[in-house]
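Here is the structure we will look at, set down as structure tokens.
A single protein chain has been omitted; all remaining protein chains appear in their positions.
Chain nomenclature is as follows: A and B, assigned in order of appearance, with residue numbering initiated at 1 for each chain independently.
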Amino acid sequence: MLIVQQLINGVMLGAIYVTVALAFNLTVGILNFLNFTIPSVFMLAAVIAGAAEERGLPFGLSGPLSWSAALGVGLAAGLLASLLVERLTFRYLKTRYGDATEHAIPLVSSLGFLLVFQNLARLFFGTQPHSFTSPIADANLRVSGLIVSAPQLLSLAIALSIVVAVTWILRVTRIGRALRAIAENPDATLLMGVDVKRIVPVVFALAGVLCGVAAAIFAVNYGQVYSGMGDEIGNKAVAGMVLGGLGSIWGAVVGGLIVGVAETLSIQFLGGDSVQAVVWGLLLLALVLRPEGIFGHHAIGKGKL
Amino acid sequence: MSQRDVILTLQKVSKSFSGLTVLDHLSFEVRAGERVALIGPNGAGKTTVFNVISGAYLADEGAIVLDGQDIVSKPPRARARMGLARSFQNIRLMPHLSVVENVMIGQHSRARGLADLLTPLWLTRNRHWRQEAEERLRSFGLDTYPHVVTSNLPYGVRKKIEVVRALMSHPKVLLLDEPAAGLDPRETHDLQEFLLGVAAQGVTLLVIEHDMSLVRGLCEHTIVLNFGRKIFDGPTSAVHEDPQVLEAYLGPQDAEPARRLAVGGG
Partner (left out) sequence: MSGYFGGVIVILSLNVILAYAIFLPVASGQLNLGGAAFQAVGAYTAGFLSTSYDLAVGPSLALSVLAGGLVALFFSFIILRTRSVYLVLATFAFSEFVSGVIVNIDALGGSVGLSVSTHISGTVVLVAAVIAAAIVLLFMQTRLGLATRAIHDDDLVSELMGIGVRWTRVIAFTLGGLLAGLAGGLYAFYFNFVDIQSFDAASSIYLLLFVLLGGTQTFWGPLVGAAFFTIVPELLRSAISAAPALAHALGVTGELDSSWRFIILGALTVAMMIVRPEGAITRIGLSRLQAALFPSRLRKRPA
């Protein structure tokens, strides 16, 4: 029964990883850009939402209006931050020689942004957790001895519906088709008359929104936000993404859930300090045995050779 | 000529990419000291031939024999050490290395043992490497900018440097992928003289080239590919009379104009 409970908790935790991992996977899958700013965009959205809620912002609201509006502010912040990243890391970067480390220019640039976002948050919000009060945090369901909290269940539902929605967008809509075309062959897409410059921000906007949603899920579930959560949560989402496979949406889902479950199980059986070693050891093993991940697209990360 | 030893043999070599057959049981022989042209329409598989010979791709089936040894499953660096060198259709010089350093990379397959690899190149025992590279560059008139990073040099110069780099391994067989592409007629003529000089030193040449004047001026023997198969293998002088070749280039109806074109060169 304990294991079942831990599995449930793991899946719920995984829902957050899934959402953030999906944001990663969109940029790496479509643009071949490993966007390391995503953990910090996730953190920024949460921390800004937290600050807005704490000060009764926006519009001087209070009560339930306040926290939902605050989450909206956080979401908008995530969106804006992600678009800013697009402007300054992806848009102007061109490779000149195509040598071994040049593919990493956008990646390096995103590491720079990661440092900026993280440390700005640290400066202006400190390192202590801010509590985030939401009225539904304490609602639990009990099913034959197992506890399932309502926000957790809601989170999982939201995460999965987002996955379905993104899949649908990519499969059915015109923008989605253009995005998939870019993922297949950026040069040919340009020739086909798709305006890549206009489409690329869509990917970043989606990633920003996903980070905002993940931040909201986190704030409501854990009742707190802090400037270090990008490192703690976001990096595990990276692990989930890679484990599932770069560029695969369902890979992000499976990978995120695996990491969530591995985390709760290792806390249960090996103690809290073991999480990091277990999660990253798992990922390292996966990278060595199957570099492209469980559902990975083997072409991603390959150069011109 | 037939008495000369065969130095490179392809036996029924095939290669396909995701279902598309690029080389289809291709066989041919190159004799030591020969100058052979490999020509054919676009997409005939010429560069793929070079890639399977040099080991950039592994052949799906067949044998490749270099100087008596089957090299078909050997790694590229082993083939380089056995005396195979090549240039590339799109210039592949190391962009951040200087001209001399690029040429010295060509010497790498001749370096032996830790002493060659792990002692500074300015030591007395190693100085001959740089001297040799500089001398080679000078003898081809390429010593104007020896310390400039190659990405800053004009196209024609880089093209020649690539040939010099390939020569630095003292190859038995030199594969040149469109050496004259992008060169003007004067430069092409210089290149022809230069390559004839190289061949005179006993290097076997296998050259992919579209410029028929260079092919005629340089190569005594020509192999024509079409859709990954050999359609002609004989003296260069007979190429433009071969009906299959003419058909491959311009289709059956245009055989006559094609013949004139081939004779006219261009």
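In this section, a contact is a pair of C-beta atoms (placed from the backbone, for glycine too) under 8 Å apart; a residue touches a chain by one contact, two chains touch by 3 or more.
If you're wondering where the values come from, they're calculated on a predicted model, not measured in any experiment.
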Neighbouring displayed chains - absent chain, whole complex: A, B
Of A:4, A:104 or A:164, the residue in touch with the unshown chain: A:104
Candidate in contact with the missing chain, chosen from B:6, B:63 or B:105: B:105
Absent-chain contact - pick from A:238, A:252 or A:265: A:238
Which residue of A:7, A:76 or A:120 touches the chain not shown here: A:120
Residues of chain A in contact with the chain not shown: 28, 32, 34, 88-89, 92-93, 97, 99-109, 111-120, 122-124, 126-127, 231, 235, 238-239, 242, 246, 273-281, 283-284, 287-288, 291-292, 300-303, 305
Missing-partner contacts on chain B, residue numbers: 54-56, 75-77, 80-81, 85-86, 88, 92, 94-98, 101, 104-106, 108-111, 116-122, 126, 129, 141, 143-145, 147-149, 152, 165, 169
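We take it that only the chains that are shown with their structure count from here on.
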Centroid distance [mean C-alpha coordinates] between chain B and chain A, Å: 50
